[in-house]
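Missing here is one protein chain; the remaining ones are kept as they sit in the complex.
Right, chain A next:
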Amino acid sequence: MDHVHIQLDMTTFLLITIAMVVATFIIRFSVICMAGSFEMPERLKKTLRFVPVTVLPAIIAVEILGSGSNMEFNLHNPKVLAAIVCTLVSLRFNLIWVVVSGIASLLFFQHMLS
């Protein structure tokens, strides 16, 4: 990342902030604001349970393997190894230990593979 220290002028900054707040809030509030005024079909409710188990694995996969041409899917990628450790730890221990073991094993594998 290059260090061009141009200060954002206040108007541009405020416009960017407002634009982003509006874009984010519209989506998050969209269905919640209509809640109760219509009955969600059973089928939709049942299908929505897939949301967390699709979004999170997709984020994880891209984060670990990198995106586009920078992709690295092999055992020389320390993040792949650390993710395997995290998965194993998560079968037995709770979140905090998964995070701790994840960072520790990533540092370990980065050191080993460099």
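Heads up, the rule we're going with is that a residue touches a chain if its C-beta (ideal position, glycine included) is under 8 Å from a C-beta of that chain, and two chains touch if they have at least 3 such contacts; residues count from 1.
Everything that follows uses one rule, which is that contacts and distances are computed from a predicted model.
J.: One chain of this complex is missing from the view, so tell me which of "4Fe-4S dicluster domain-containing protein", "Molybdate ABC transporter substrate-binding protein", "Branched-chain amino acid transport protein AzlC" or "Metalloregulator ArsR/SmtB family transcription factor" is its UniProt name.
T.: Its record in UniProt gives the absent chain the protein name "Branched-chain amino acid transport protein AzlC".
J.: List the chain A residues touching the unshown chain?
T.: Per the touch rule, chain A residues meeting the hidden chain are 1-8, 12-13, 15-17, 19-36, 40, 44-69, 71, 73, 78-79, 82-83, 86-87, 89-91, 94-96, 98-99, 101-103, 106-107, 110.
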